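Omission of a single protein chain aside, the complex is shown with its protein chains in their original locations.
So that you can tell them apart, the chains are marked A and B in the order they are listed, and the count of residues begins at 1 in each.
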Amino acid sequence: MSMEFDVDYEYQDRCMYMAESHPSDEMLRDDRIPHIWCTGCGCGEIISTYIEAVKELDINPDKVAIVSGIGCIGRAAGYLKFDSFHTTHGRAIPFATGLKVARPELDVSVISGDGDLFAIGGNHIIHAARRNMDILVICSNNYTYGMTGGQFSPATPIDSFTTTTPYGNCERPFNLCDLLASAGAAYVARWTSIHVRRLQKSIKEALTKKGFRFIEVLTPCPTGFGRRNKMGTAIDTSKFYQDHGKIDHGADTRDVRLEDPLSDFSIGTFVDLDKETYLEAKERIFSREVKK
Amino acid sequence: MTAVITGTHFLTGNDAAAEGAISAGCRFFAGYPITPSTEIAERVSRRFPQIGGSYIQMEDEIASMCAILGASWAGVKSMTATSGPGYSLMLENIGLGVMMETPTVVVNVQRGSPSTGIPTSVGQSDVMQARWGSHGDYEVIAISPNCPQECYDFLIKAFNFSEQYRVPVTVLMDECVSHMSEKVVIPKEEEIKLFNRKKPKDKPEKHLPFKPDKDMIPPMAAAGEGYKIHVTGLTHDYKGYPVMSAECHEPLVRRLCDKIRNNVKKITLIEEYKTDDADVLVIAFGAVSRSAMTAVKIARERGEKVGLLRLITIWPFPDHVIQAYAQKVKGFVVAEINYGQVLYEVQRCARTDNVVAHVPLTGGRLHSPEEILDGIKEAGK
Partner (left out) sequence: MGKKPMKFIGRGLVDKGDKKSAVGKIYLIIERCKGCNLCIEFCPKDVLKESSVFNKKGYHPPELIEVPGEKMCVGCGYCSLICPEFAIYTEIEEDEKEAE
């Protein structure tokens, strides 16, 4: 089905250097690349920044585990060369909880989407935050269910057009960062897929911390949401994110609501607390009480 | 405190089940309180911290099921316990467990159903749900104890089955068995036979996590062991990578079913009482088998040739056992606390000239032996 074009090999002489592999390939299931994501989709940047963060921290890749749910970004687990689990829709967090509690030496990260984590998985994520469970959750927020063709999600702004809100969305979105901050997360940040340097730094920061860590990453969905909401191409959306994302570290999460996809919005690290994690509390209580 | 509390105890079925799991090497329990299974979670939450296990109470049964799958992939034997309403929620991820070939154990203490039903009273109406409840073609193993001693013993068996066949195993208990107290003998640790999952022997670079051995079951690496496995609920190839083709789907689903189906004779556990010369065979499982035993004894005293076949493993259904009896007996009596579930399986396996009498109860109480005797009368006609 896929069309193949004749390659102008002279081009290769004119341009740069041709390579067969990428430095990230060591942490990538490169036999599965190219991935399924659309041209310009922001999911790829989440993977590339995650890999860079793991590399720079020199974490043993054998001890990294990725869990994802269902959706476009749900496929992330299938592209990262760590122990990776692609679970059912919405259930990545409880699966990751089992993995982490049973084997605490693992660095367990959940990489999933706004629909997966906050609609069908909404109950799981608030409870993981409440427990201050020792997992990192990276949420690719593209305002929509991309994999099923662009329906509205709990992150879709009001009035937006999707395939199931053809006249405009009547529902208000969650403020994801505020929801998790109030549920008890130790670390809450928001970046976009164009802020790759800061996103990578944030992932690094989060990987060195304990407890429930949450990074929301706004990603363009040019094929689904963007197309129906005058957001243009992925380049247009990315430029918009670059121009309108205002860094506001430590902002009150109540003020970082994403009301309108076409106005200024706050990015940055909003919450960064040192508080006892689930595993620390478990250790403290059981070492005190259980000595019979 | 030692894990295996060797000795003679007076335990409820729920407590015995918790001890059985501990003796089987289970060290991770995720659950959600639900009558009449809660005592299992309570006992485990007290016992696990003493022996290095992890108890976690999740936000619901969906999460509990996922967490025990995660723990199993971390290389730790895991379980949960619930009742019908919770089991309904777990089925989504029991399907995931089947697809990911994850050994784990789910105890379903059945109560009067449907819906919230009679939470504090007995039922046996989740039999078909245990077999067909998750979507898609699959095979599972379900085992049903009828006394606290068996709750202990069969939890160990359930873990062994799950580890051997890499499948979630359901222990179909019922409220009567879970709350009755009886003598339970816990053997010495070294006398307990445990089966642990096969581990891969090849190097991580060469490892294919879903390439089955000759026994149709692939060895299982755990997260953190360097194999960098990919595990998905999607149809997958030997590498574990998603492949969306009929060519990949067909052999995978067939293997998931056949690894159980082809071993049905090895898996099957039954108890037979005076069946050699029986004209009428009473078929029962769980708590009902106790009423049925009394009924059969009464019938024998009357000189009637009646026997009892107790199903211990209900799934995979022991077709071969029923088919063999169908050649010998006139009729079957199926006594169960539901409105017809095992009945259909027996009808499927019976010959057309066998009478298959049904003694249903919809839940809330056990059969009296007299009710089963009425069924015996009908089957003997």
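Please note the rule applied: contacts are C-beta pairs under 8 Å (C-beta built on N, C-alpha and C of every residue); 3 or more make two chains touch, one makes a residue touch a chain.
These numbers come from a predicted model, not from an experiment.
Participant: Of the chains you can see, which ones touch the chain that is left out?
Facilitator: Missing chain, whole complex, touching shown chains: A.
Participant: Considering the entire assembly, which residues of chain A contact the chain that has been omitted?
Facilitator: Output for chain A: 2-8, 11-12, 14-25, 28, 30, 33-35, 37, 39-45, 47-49, 52, 194, 196-197, 200, 234-235, 238-239, 242, 244, 246, 248, 255-256, 263-266.
Just so it is clear, only the chains that are shown with their structure count from here on.
Participant: Using mean CA coordinates as chain centres, what's the gap between chain A and chain B in Å?
Facilitator: Their C-alpha centroids are separated by 38 Å.
Participant: Would you mind writing out the residues of chain B in touch with chain A in their complex?
Facilitator: Listed in rising order, the residues are 1, 27-28, 30, 49-50, 54, 56, 58-60, 62-76, 78, 92-93, 95-96, 100, 222-234, 241-242.
Participant: What residues of chain A sit close enough to touch chain B in their complex?
Facilitator: 29, 31-32, 61-63, 65, 67, 77-78, 81-88, 91, 93-103, 105-106, 123-124, 127, 282, 286, 289-290, 292
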